[in-house]
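Taking it in order: structure first as C-alpha cells, then the write-up.
Note that this complex is displayed minus one protein chain, with the remaining chains in position.
Chains: A and B, in written order; residue numbering restarts at 1 for each.
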Amino acid sequence: MTIPLSSFLVLSALLFGIGFYGVLARRSAILILIAVEIMLAAVAINFIAFATYRDPKAFSGLVFALFVIAVAAAEVGLALGIVLRLFRERRTANVDEANSLKW
Amino acid sequence: MDQVWIIPAIPAVIFILVALFGRLMPRQGDFLVILGGLTLVALVFSMFPGFQAAYHDGHFAPEGRNVFAFDWVNIGDGFFIIQFSTYVDAITMVMLPVVTIVALMVMIYSTSYMHGEPRYFWYFSVLSLFIAAMLTLVLSGNLIQLYLAWEGVGLASFLLIGFYWERQSAAEAAKKAFITTRVGDVGLLIGIILLWRATGTFDIQAIIAAAKAGAIDHTYLTVAMLFLFGGAVGKSAQFPLHVWLPDAMEGPTPVSALIHAATMVVAGVYLVARFSPVYAEVLIARDVIFYIGLTTAVMAGTMGLVSNDIKRVLAYSTVSQLGFMFVALGTGAVGAAMFHLFTHAFFKALLFLGSGSVIHATHAQEVEHLGGLRKKMPWTTATFIVGSLALAGVPIFAGFWSKDEILAATLHDGPILGYVILAATAILTAIYSTRVVLLTFFGEPKDHHAYDHAHESPLVIVGPLVLLATLATFAGFFALDQVGQALGFVGGIGQLVYLEHPHMFTQPDWLLAGIATLGSLAGIGIGVAFWHGDARRAVAARAWAPDLHALLVNRYYMDNLYQAIIDRVILGLGGVVAWFDKRIVNETGVDGGAQTVGYLGYRLKFLETGRIPNYALGMAVGLVAIVVVAFGMQG
Partner (left out) sequence: MFARLPLPAQFDRIIMTGGLVGSLVMGPILVGLIALYMLSRISGAEVVFYLASVVILLGALGAVLLPNLVHSALSLIATLLGVAAIYLMLLSEFLALVQILVYGGGVIMLVIFGLMLTNAQDDPVVSDGSQKPFAFGVGALIAGLFVAAAMMAQWGPSTATIIPFPAFGERLFRDFSLPIIIVAFLLDIAFTGALVNARRAESAAAEDAATGGTR
C-alpha cells in the first residue's frame, strides 16, 4: 500500500471542515442534517484508516465505524421526524426561525 | 470558698425563674427573690470564718485566691483564653456584704413600695439580675468576665431606670444612663484589649503581676490604665460623665438606692481598687484619678446645694461622695476608698430609702411641696437624720470615720490645695444634707395637700430603714483596731484591705479628726442658719448671686453642652453617615450592584438568541479552543 496514512487523515480533516461549515452556515434543518452526515463520514474515514493502518489485529475502529453508520441512520430518522414536527407546528424548516427559546 | 461561683449563680437562676414564671407565682414571685437575697447574705457571712482562717494562714492576703472554674473559650491552644474564674480577696470581702445587705434591704422595702405596680414580677426579676451581675463583677477573676458583668449591670440599671417606660422622661433617662455609661464602657473595653495585647492574658492577677514586674512599657501601661479608668468614670458617674446619674432618678426609688449605694456606681470604684497595685505603678494615671475625683466632688457638691428635688440632691451627693472615693484612690489609699464605699453604701441606701418613704407617703419629691413631715413620719425622720449626719460626717456616725480617712490620705499624699478643697467640699456636704433635712422634715408644710396625705410608712419600709440606720451609725467602728481584732482580724478594715498606710487606722490623727468635726458642725450650722424656718436667708442668697444660682441649677450647663455637642456634632456626623449610607452604601453599593447585574443581564440576554446555529457556533469555537490548547500542550 503506497498511500500514506496522513493522506486519509488530510482528506478526513477537509471533509470535516466542510461539514462544519455547512452546519454553521446554513439555515435549513435538513441541510444541517446533510452537513452532519458529511462530518460523520469524515470521522468514519478516520476510524477505518486508523483501524487498517495501526490496528489490523483488533480493528476496533472498523467496528466503531459501523456503529457510527448505525447511529447516524438513527439520528437522521429521528431528526427528520423532529423537522417534520417543527414544520407542522411552525410552517418552516429553518432553524433560525425556531427561536422561541430566546430572551 | 472554692465554690464561690454559687453566689452570683443564685440570683441569676432566680432572675430566669421569676422573669419567665413570676407572673404565675403567688405574689408574682417576689418571695423567691427575697429568699435569694437572704440566702446570699447568709452565704456571704458564712464565708467570713473561712476567709479569716485563710487570712491568718497567709494563704490569702494580700494576693487573694484565684479559683479557676473552666475554659470558656480557648483559641489557638492558649493564645486566646477566656476563662470563667472567680477571685476572692479582701476587697471582694468588703464588697460582698455591702452588695448583699443593701440588696436585701431594697428587696424587702420594694415589696411595699412597688406594691400594686404593673410588671411587679419583672421589677423583682431585674432586681435579681442586677444583683447577679454585680456579684459576678466583684467576684470575677478575669477581665472578660468582669466586662460581661459590667455590661450586665449596665443593662439591669437601664431596665430599672426605664421601668416606667410609659413616661417619656423615664425612657429618656434610661437611654441617657445607658449611652453615657457606654462611652465609658468603650474605654474599659479598649483598656482590656490593650492589657491583653501587652500580657496575653485576661487574668487580673496575672496582669497585675506583669505590671508590677515592669513587663509592660510604662507609657503603654499609663494609656491602658487611663482607658480602664474611663470605664470607671462612666460607671461611677465621675466628671465629665456624671450627667446620667441625676437623671437616673426616674427609676423607682429603691432602684436608686441600689444603684447609688451598692451596685452600679461603686463598680467603678471597685475596678480602680482592684487594679490599685497597677495604678501604683503609673502615678500619672493616679493623678488623673485624683483630680477627676476632686472636680467631681466639688461640682456635684455645689449642684446639690440648689437642687429642689430631694432625690436629685441625694444623687448629687452620691456623685460627690464617689468623687471622695476616687480622690482616695488617686492618693493610693485604697483602704480609705473601700471603707468610704462601705459606709457610704449604708447611709446612702438609708437616705434613698428614706426619701422613698417620703415620696411614697406624699407622692411629692420636690422640696417645695414638702416640709414639716417630722410630726407625721417620726421613724422616717429619725432615720433620715441619722443618714444625713453620717453623710455630713458628724463623729460616731459612719461617714465621719471614712471621710476622715480620705481627708487624712489627701493631706498625707496629695497636694495641700487638694486637701483644702476636699475639706471645703466636706463642709458643703454638711450644708446640703442639712438643707434637705430641714426643708423636708422641718418648717411649715408648704403643700397641705401632700402633707395631709402623708402618713408613716408600713413596717416593711421602716424596718430596713432602722436596720440601715443602725449600720450607718456603727459601720464606721469597723475601722478601729479594737473592733477589727474583736472580729478576728489583726487590724481593722485598714488591715483588711491591704493598705499602704495602716498607721492611720492604728493611730487616728486627732487633729485632722477635730478639724473635720468642726467642719461638719460648721456646715450644719450654716445649713440651719440659711434654711431654718422659711429659709429667708437662702432666698436672699439666691437673689444676691442669681448668675451663680443659675449656673448651679443648670448643672454648670454640662447637659446643655452635651446636648449641643450631640445636636451639632453627632447629628451632623450622623447626617453625613446617613447620607453615605443612603447614597454610597445603599444606592450605589447595594442597589447599584443589583442594578448593574440587572443591566448586564438585560444586555447579555441578547446573547441568548434562541437560534440553534448560534449555539452551534459557540460550541464550534469551544472545540477550536480545545484543539488549539491540545496543540499547545503537545508543544
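The rule is simple: contacts are C-beta pairs under 8 Å (C-beta built on N, C-alpha and C of every residue); 3 or more make two chains touch, one makes a residue touch a chain.
Since the model is a prediction, treat every value here as computed from it, not as a measurement.
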**Prompt:** Can you list where chain B touches the absent chain?
**Reply:** 613-614, 617, 620-621, 623-624, 627-628, 631
**Asked** Which positions on chain A touch the chain that was left off?
**Response** 1-31, 33-35, 37-38, 41, 44-45, 48-49, 51-54, 56, 58-59, 62-63, 65-67, 69-78, 80-85, 87-89, 93-94, 96
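The definition used in the following text is that only the chains that are shown with their structure count from here on.
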**Request:** Provide the C-alpha centroid distance between chain A and chain B, rounded to the nearest whole angstrom.
**Result:** 88
**Request:** Sort out for me which residues of chain B touch chain A in the complex.
**Result:** 605-606, 608-614, 616-617, 620
**Complete:** As the complex stands, chain A meets chain B at residues 20, 23-25, 27, 95-96, 98-103
